[in-house]
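Shown here: the complex without one of its protein chains, the others still in place.
Chain naming follows the written order as A and B, and within any one chain the residues start at number 1.
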Amino acid sequence: MNILRVANLSKAYGGVHAVREVSFSLAAGELLALIGPNGAGKTTCFNMLNGQIAADGGSAEFEGRSLIGLKPRQIWRLGVGRTFQITATFASMSVRENVQTALLNYHGRLNSVLALAERLYVDEAMELLARVGIAEQAARPCAVLAYGDLKRVELAIALANRPRLLLMDEPTAGMAPAERVALMGLTAELARASNIAVLFTEHDMDVVFAHADRILVLNRGRLIAEGKPAEVRANREVQEVYLGTGSLFSGAAHA
Amino acid sequence: MSLSAQFIQLLNGLASASSLFLVAAGLSLIFGVTRIVNFAHGSLYMLGIYTAYSLVNVFGGGMLGFWGGVLCAGIVVGLFGAIVERLLLRRLYHAPELLQLLATFALVLIVRDFALWIWGPEDLLGPRAPGLGGAVAIAGREFPQYDLFLIALGPVVLLLLWLLLTRTRWGTLVRAATEDREMAGALGVNQAWLFTSVFALGAFLAGLGGAVQIPREPAVLTMDLTILSDVFVVVVVGGMGSIPGAFLAAVLIGVIKAFCIGIGNVSLLGIDFSFSKLTLVIEFIVMAVVLVFRPWGLLGRQQGIPRGAAAVEPPLHLPSRGMFMALVAALALLALLPLVSDRYTLVLLTDILVFALFAVSLHFIMGPAGMHSFGHAAYFGLGAYAAALLLKHAVPMELALALAPLGGGIAALLFGWFCVRLSGVYLAMLTLAFAQIAWSVVYQWDAFTGGSNGLVGIWPAPWLSSGNAFYYLTLVLCAAAILLLWRIVYTPFGYALRAGRDSPLRADAIGIDVRRQQWLGFALAGVFAGLAGALHAFSKGSISPDTLAIPRSVDGLVMVLMGGIQTLTGAVAGAAVFTWLQDVITRQTEFWRAVLGGIILLLVLAFPQGIAGFIRERWEARAGKNRA
Partner (left out) sequence: MLEMKGVNSAYGRAHILYDLSLSANRGEVVVLLGRNGAGKSTTLKTLIGLVPPLSGEISFDGRRIERLEPYQIARLGLGYVPEERRIFTDLSVMENLEVGKQAPRADAPRWTPEKLFRLFPNLAGMRERPGAHMSGGEQQMLTIARTLMGNPRAILLDEPSEGLAPVIVEQMAKTILELKQEGLCVLLSEQNLHFANLVADRAYIIEKGHIRYEGSMAALAANEQIRATYLSI
């Protein structure tokens, strides 16, 4: 079942079309990659779905409810989780407190001025951290974490509202090659286990070809190709504007 | 008002805008490149006007003497700026923004006393400009020639600055360094030299802006802070770092002010309204309106976070057992003190307790919530006035004390709604603007607030006036309020505030309405500041508009920063040390400001982490050694 339907989504800045009539849909448990050259409109497209940019035209529906015009925090309440290209965590808090803060809001306890936050939802936070494999780092401040681990913290935070859709903007940017594939592998596992749909942008083709079920290719604001990894990879136009000669990713596509 | 009168008011406005623009352009340039909000910029202006006065006297009032004196005054101030940059500010470029602010505020204090020492406390009015001393007939009225010269000066300086910044290599380098100074350095640009030259130019403009005022305005010792708030408004309305924006804003504010004076008293629907009284606040009203609609000023753009400037706050841990014991011991000590100390010490201790609560309430929004308020005295002062006015209207003292904090809270709720829409320097400026508005309302509303005389006879109920009762009341209320504020930092509400400070982007993405949390936090801090103000009023027996003036807000800032913004206990330590120091020094010397400024500078340079921060660092270092 498709839980996200996007139709004719458009955005222009001062007469320049950043995104033009983009349409696609996404099913529960599916991993969909959004790729394309720098400046093709990926980020704009993404930010229209997460509420940071208002769309000029078109529609985007999540489980039948329109996302257009909603603020990021309202979209979160509908059950959408997010991670950022450059990690955004609460640096003055420990790893566990980061997840606890998200849980506090999920459980509607954010305005309490009596209870000690540190002692609330400890087990639930630890369970989320265990799922992303960093439970043993729970007490460390986020500021001292290795970058790859920080990405996992973000994933745990994003899972706190039990999302049905995850939006991940360049989830593996800035990571070492092996960590990249491991992080997306973990994401794919979680997505399939909990039937979460994942939309992600990415420049590392090793990651994309290994984990995406389907790929969308944007160029100059338009969707130029859509399909299974093998199809997209063989597409002439995509090779020309984006993939190049293929010297920058591994030969064999993972099934 | 007739058409010709309106035209003359327009010209008046333009004439005063020029000097304002010169000073504002200097502040904007300095902020752009060094990222320092130079509190001492008004002092440079003041030095300009005093220096020009002396130089013109020395050179004689002839053509060459006058104009030479004015120009030389600008140059002298420019050189002074260069020296200050080399000796002091250079050491602070890597320090947190607020410490830089504190250091430049220390300069304000020092320069003020320096001027007092050299030129004395009397107002000094310079001679008329030779050749431009007369008046010309415009629209059937007399208009001073000198003001026509000033009207031309603004656009000429704007043009020269624009050419300098866009058509010269120096200008390109300045703009590059404005955006990313580290990168400019890595490309071979000598930043040290660039910064000194920018500071010198900014100081020159401030000095010149002051010097050209000598025929129009007497040199007064308090003009440093007066012009400073005007110039802050101009820079913020125009957009931080935008020189054309500063020009536009200076003209806008100069003209609106001139019209307010020109209109004078108007009777509308039977109510007399004095527009000339409005001049005290009109620029702040303009600023508030502009910022609500254009949060980055007329021609400004959203400020990126300067690279490497974002200091990571250390994680906050619940206090240890040892801390608890120390706290209990300190409270016990304070409770036992009246048994041994004299009256004077108790009065000082009461002051310290009140200011500790004031500082903790300010820290609550500055630290955990990351909102830097420059106008926190408004809520302190309105709390004090609420208590006094309730008492004057026959409300029992106990009830007045209980209700007064709401005065601070309601004002904070109202002002905060606007403030939380902004962040960083803009937020700070808007809080300052609201404090100034509150001050001027209190200052001018003679019938209700007692105007500049304030209110007297605000004494506590008899059972609280005897012996040490009021001291104990203050101790209990302040300690309880401070502990409650500290506790809140550890509750979900406090976590939401910290989340909004650490990463607004992430906070939004996990469903937190950051503005709403900040707004509630701001109001809460206002309530506690109001309580401190009410206690202050009852302990002194009288209040005046000084209770909510800018220097009081700055005192709060100094206390928080002196103590160390990164520690919860810092505000208390800062309040204690600052209040005690001020008391000791004012009793010793006429030049207490300079001494205080010197001490602040020493603290900033030697203990940039604040008193409590320094102690904690020592403690951790020792603990680390013991473990190893």
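As a working rule, a contact is a pair of C-beta atoms (placed from the backbone, for glycine too) under 8 Å apart; a residue touches a chain by one contact, two chains touch by 3 or more.
Bear in mind that the values here come from a model prediction, so they are computed numbers and not experimental data.
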item: Listed residues B:P96, B:G185 or B:P295, member touching the removed chain; value: B:G185
item: Sole residue of A:F24, A:F62, A:F200 or A:Y242 that reaches the chain not shown, by the stated touch rule; value: A:Y242
item: Selected from A:E21, A:E63, A:E124 or A:E179 as touching the chain missing from the view; value: A:E179
item: Residue ranges of chain A at the interface with the undisplayed chain; value: 36-39, 146-148, 170, 173-179, 203, 205, 240-250
item: Touch residues of chain B, complete complex, unshown partner; value: 169, 172-173, 175-176, 178-180, 182-192, 307
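Going forward, only the chains that are shown with their structure count from here on.
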item: Touching residues (chain side chain B, partner chain A) in the complex; value: 312-316, 318, 487-488, 490-496, 498-499, 501-503, 505-513, 517, 520
item: Of chain A, residues touching chain B in the complex; value: 50, 71-73, 76-77, 82, 84, 88-94, 97, 100-102, 104-106, 109-118, 120, 141, 143, 157-158, 160-161
